[in-house]
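One protein chain is absent from this view; the other protein chains keep their places.
Up next, subunit A:
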Amino acid sequence: MDSLILPGDKFHVERQENVVLGPGAYCDPKSQKLQPVNAGIEVSRESKKNVFVHVEFNSKRYIPAVGDLVVGLITGSYSDSYKVSLESFSTPVTLSYMAFPNASKKNRPTLKVGDLVYARVAKADKELEAEIECVDSTTGKDAGFGLLEGGNVAEVSLAYSRELAFNSEYELLPLLAKTAQFEVAIGINGKVWIKCDDVRHALACKLTIEECQHHKSAEHKSIIAKNFKSLLNSKD
């Protein structure tokens, strides 16, 4: 059931055991009571074994959580790791040289400062620097992570980046794909990397994604049409 929930309210969860807490949900260690700590939409999903509860809310600063797929920017390199920024003015995270497919002591990754990478958050503990990885750590194989070459980045709100990534019914990207060909990597940290062969298309895609976050899905079609029209018409 999806409903608005505020800190101090009660979750609409009957089961007491096997409850998995997501962002915005907190279990008081003393009373073992479940309570929301953020205002937003309550989302609970039940499987045979567990109940998953979290609060869907928008926020300004991205806080890494294990399993998030993010678009990061390499800002420095050390002897055994890279320093990666997920957001300007936030604490940097580390990307170890060993967190790449086929990594070994001799086989070093060749990323440079200023490059963009697509990665997964591997460790995110409080008070510690988070770690990200460019490899599927369960199999040790390449999983589509790594350097994002060229392209450009659209910056969207955190809630909208989750909408783009997790809501399979969200129509924007399929709609956009009808008009232009593009590659996309959605970072949960509010960065959406897009690459097109044509610069005009790339700019139109970027503007469309940034604009559509403030509009209802019904208007998306007209926004796409408007952006592509104005860009392609300006061609001399």
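Quick notes on this structure:
We adopt the following convention: contacts are C-beta pairs under 8 Å (C-beta built on N, C-alpha and C of every residue); 3 or more make two chains touch, one makes a residue touch a chain; residues count from 1.
Convention: contacts and distances are computed from a predicted model.
For the omitted chain of this complex, the UniProt record lists the protein as "Exosome complex component RRP45", which is one of "Exosome complex component RRP45", "Ubiquitin-related modifier 1", "DNA-directed RNA polymerase subunit" or "Phosphatidylinositol glycan, class S". Of the listed residues A:95, A:212 or A:231, the one in contact with the hidden chain in the full complex is A:231.
Taking the complete complex into account, A:88 is the one of A:88, A:104, A:139 or A:168 that touches the chain left out. Screening A:99, A:156, A:186 or A:202 against the full complex identifies A:202 as the residue touching the chain left out. Against the chain not shown here, subunit A presents residues 73, 75, 85, 88-89, 112, 114-116, 148-153, 193, 199-200, 202-203, 207, 230-231, 234, 236.
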